[in-house]
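Every protein chain except one is present and positioned as in the full complex.
Naming follows writing order (A, B and C), and every chain is counted from residue 1.
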Amino acid sequence: MNFTSDNVYGVDPRIMQAMVAANARLTDVSYCHDDGAKAVDARLSEIFGRDVRAFLVVNGTGANSLALSAICPTYGGVFCHETSHINTDECNCPELFMGGGKLVTMAGEGAKLAPAVLADKLSQFGHGEHGAKPYGLSITNATELGMVYTPTEIRALAEVVRPRGMKVHMDGARFANALVSLGCSPAEMTWEAGVDVLSFGGTKNGGMILEAVVFFDTALADDFLYRRKRTGQLVSKGRFLSAQMLAYLQDDVWLANARRANSLAQVLAKGLQASNRVRLSNPVHANEVFAIMPKSLFDAVQARGVRFYDWPWDGLAADEIHCRFVTSFATPEEHVIQFLQMVRELS
Amino acid sequence: MNFTSDNVYGVDPRIMQAMVAANARLTDVSYCHDDGAKAVDARLSEIFGRDVRAFLVVNGTGANSLALSAICPTYGGVFCHETSHINTDECNCPELFMGGGKLVTMAGEGAKLAPAVLADKLSQFGHGEHGAKPYGLSITNATELGMVYTPTEIRALAEVVRPRGMKVHMDGARFANALVSLGCSPAEMTWEAGVDVLSFGGTKNGGMILEAVVFFDTALADDFLYRRKRTGQLVSKGRFLSAQMLAYLQDDVWLANARRANSLAQVLAKGLQASNRVRLSNPVHANEVFAIMPKSLFDAVQARGVRFYDWPWDGLAADEIHCRFVTSFATPEEHVIQFLQMVRELS
Amino acid sequence: MNFTSDNVYGVDPRIMQAMVAANARLTDVSYCHDDGAKAVDARLSEIFGRDVRAFLVVNGTGANSLALSAICPTYGGVFCHETSHINTDECNCPELFMGGGKLVTMAGEGAKLAPAVLADKLSQFGHGEHGAKPYGLSITNATELGMVYTPTEIRALAEVVRPRGMKVHMDGARFANALVSLGCSPAEMTWEAGVDVLSFGGTKNGGMILEAVVFFDTALADDFLYRRKRTGQLVSKGRFLSAQMLAYLQDDVWLANARRANSLAQVLAKGLQASNRVRLSNPVHANEVFAIMPKSLFDAVQARGVRFYDWPWDGLAADEIHCRFVTSFATPEEHVIQFLQMVRELS
Partner (left out) sequence: MNFTSDNVYGVDPRIMQAMVAANARLTDVSYCHDDGAKAVDARLSEIFGRDVRAFLVVNGTGANSLALSAICPTYGGVFCHETSHINTDECNCPELFMGGGKLVTMAGEGAKLAPAVLADKLSQFGHGEHGAKPYGLSITNATELGMVYTPTEIRALAEVVRPRGMKVHMDGARFANALVSLGCSPAEMTWEAGVDVLSFGGTKNGGMILEAVVFFDTALADDFLYRRKRTGQLVSKGRFLSAQMLAYLQDDVWLANARRANSLAQVLAKGLQASNRVRLSNPVHANEVFAIMPKSLFDAVQARGVRFYDWPWDGLAADEIHCRFVTSFATPEEHVIQFLQMVRELS
């Protein structure tokens, strides 16, 4: 039983099959200039209801860091949540790709930014060249605490930064999970709400190496081919990336996978709430469940082979621990059921 | 009347005279390899009671950013206060010189870090290569809110990071002001308390371009000549930098200047406290006074030609403003007296 | 008929099958900490006859740039051939990952460096911190012009830089092709000859994403986990990288594939030499053939669907063109034969 992350699971068989099929072609154009890459552009344009420019890259860290480098110069600042993945889990890669650009961080419940907090932070950047020049806003949907921003919430944030000419980035490592949770269209969740560039992640939702940077403000994509190459995010046998993306987007595989993962998270959340020893720390919107439990329970279930991480949290009692559970497209339903049964027995 | 900063004042006449005198030599060795630079090393070793390696640089931003680059690699993190100068007023220069190294920020009263807060923050950096690797701690003395760390407080912070092999940097843009406030020795305030590298600032206290990076852990200085050059912090006619530093350190000019500035700050603080319309926001330890006043008073004194900055502060009433007043070695005492008189008249 | 590059071909079926097999495991440890990654370390240690530390990365550009970042600081220089891949085909990625470290370039026939030229270039770096500090030497084997360095030649170069404490990197994008050409052991071609770190490439020789940085001087690998992460070269579902590498190294797949590619290059070279309209510009040691032909011939065969690149060359006649032909593990032999037949018909 493994709830540590969605990336401990493998590859959706349909996506793997697409890679095998792509290998049937004796040769193909290399360096992501294959016809498949063009088809990805077209397919994503269709999905987002607008001409986009999409670039296949290697991982979420690369996608985020590259996207930020396209909206923020070396002397600029990108405003983000203090627990955002770009700030805590990418080991300075955003700063590297931006050439020293700064992440300016703020707090906020559920790993979400509030417009007033953002406005207040921005107001501190008025003393000319001494501080970083505000250039970007980055939000994560679904957030690092498994919640979602609604289109209305996104728009409210975008409106704070738009008058300054700043651009908006969305880290969509779990884009599909947020989308099916919201029940809105991809357009509503992105460019219609003010998003300029998106890290469109599929690896966690069934891909092997399945990430793209998607530009809605396509002027930002000028020279992006050079950016992708100079950061080592360009793969030579690109057909295997485009094949993954096309299979992922075909027949709504991506949406179905996300629905399944979200649904398991709901089952898990409800089951945990039923225990008198566990309480949820955050609403469950997507495929992650955050909960507080006694350390003794944590130890007991881990000893029985259930894997999940403890997770930072303020205000715990001495014998408590905060935990993250992630469900995925491939998590066996019976694992959730067995784990809940285990918790019940220990409650 | 100008209390905006200590750097709006000019150069101590003795330091200026030393520069004129240095010009009498027809030629001198360039690029900071002059005999004066060697004398600076010797003189600072004497002052700090230990063999140090000192490098003259161009400004405080350069000194700090270079010092950090010597203790923190590109994938590392330097822990500091969220309002530290390196984080808010150096426009990403630390990140640039560190090659993307991250500043990890914390809150704390008086712009001071508390050991428990630091320890807690560090405890979040245990998930391997996903987060920046902790390499450095940077504290400012006197702090950005005009307070000082005592040697005991510095040691307590150093002891938090030492077991991890981390190094300690002190931003001493107002080093002399802190030193005379504490009444301790330079050694007690630095390496005896655990400081490995110091930005030793003199520009604000009477110099023109008068900054040095001082290594107590001299192994960190290996290749520092290259670091200084490659960051554009090396001056060709270095004799004019060493002349400044030697004059600054001679006959306790540096200490006398700092005492004068601190003393004026005390006068100013006491005078402001006497007003029923002004309250201090922070204890006054060095040459800066932070105070909250009604906007109407702020406007009235500014209209009469008194210059000082408003400064960010949480929890102000709607009609209040938080202000910073800086006194310097050259601030005329009568300006302080006249200003206080003005406040009294307006109270 | 496609001789443009070895990377236009797909994935060796045995390697693809290994990826499919790796997908059978429900979960695996992510971020290249899987058992497969450990097995790669062990297997490469066996192959190189020494304990190595090997890190799977995403592409050759990443492998090279990361390897260089481990041997050269921001103010350092890496000496290399002016036509080396790191200098001409990686769009500043080495400079980015090194944080500004400089590639110092030299000329040399066959894209090979000569010890005397290297020694002479190094002699220009004696004026202290004004120039980059020499830290690394990088050579490519097989070279960008399809030739090989012998172990003796490698040792001669290493001996030039060793007294300065410099480290030696080998770009082995076509390592297997060089190895089978030389008929020596992997140890003889690398660490026994003075190589400290190797970019071990397999993508061009049958992999999909199949590259590793291999450290012989394992002290250089300290903190490499952080380096890999902060450059965006870490893949979450790492099992699919380790599976590729293990399959590649099993049953001498890598050597057999390289032998086949090299052998086809010999066939091609001999056939071209037989034409009175074509002459080879370089000896053919590995799987690349470089030849000079009339533009009319170039146009004629391209018009018949043969794909290959023109390539920079000095001293061509006005109607001549210099061309590169690459053969791979998967190039159909009949394509070579048909192409040579075509040339004969046009001669």
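The criterion applied here is as follows: a residue touches a chain if its C-beta (ideal position, glycine included) is under 8 Å from a C-beta of that chain, and two chains touch if they have at least 3 such contacts.
Since the structure is predicted, the reported quantities are computational estimates derived from the model, not experimental observations.
**Student:** Can you work out which residue in A:43, A:174, A:229 or A:285 touches the chain that's missing from view?
**Tutor:** A:229
**Student:** Hey, which of B:65, B:84, B:105 or B:177 is the one touching the hidden chain?
**Tutor:** Considering the complete complex, B:65 is the one touching the chain left out.
**Student:** Which one touches the absent chain: B:135, B:200 or B:240?
**Tutor:** B:240
**Student:** Which one, C:53, C:102, C:285 or C:322, makes contact with the chain that was left out?
**Tutor:** The missing chain is touched by C:102.
**Student:** If the missing chain were put back, which residues of chain B would it touch?
**Tutor:** Answer for chain B: residues 2, 5, 7-11, 13, 16, 19-20, 22-31, 58-62, 65, 90-93, 96-97, 203-204, 208-209, 226, 229-237, 239-240, 330, 332 touch the chain left out.
**Student:** What residues on chain A make contact with the chain left out of this view?
**Tutor:** For chain A, the residues touching the absent chain are 31, 69, 73-76, 99-100, 128-130, 133, 223, 225-230, 234.
**Student:** In the complete complex, which positions of chain C touch the hidden chain?
**Tutor:** Residues 74-77, 88-93, 95-96, 99-103, 105, 124, 127, 129-133, 312 of chain C touch the chain absent from view.
One rule holds for everything that comes next: only the chains that are shown with their structure count from here on.
**Student:** Measuring between Cα centroids, which chain is at the maximum distance from chain B?
**Tutor:** C
**Student:** Provide the C-alpha centroid distance between chain B and chain C, rounded to the nearest whole angstrom.
**Tutor:** Computed value for the inter-centroid distance: 50 Å.
**Student:** Between chain A and chain C, tell me the centre distance in angstrom, where each centre is the average of that chain's C-alpha atoms.
**Tutor:** 34
**Student:** Could you please state the distance in Å, as a whole number, between where the Cα atoms of chain A are centred and where those of chain B are centred?
**Tutor:** Centres of chain A and chain B (C-alpha means) sit 40 Å apart.
**Student:** Touching two or more other chains, which residues of chain B qualify?
**Tutor:** Chain B, residues with two or more chain partners: 74-76, 99-100, 129-130, 133.
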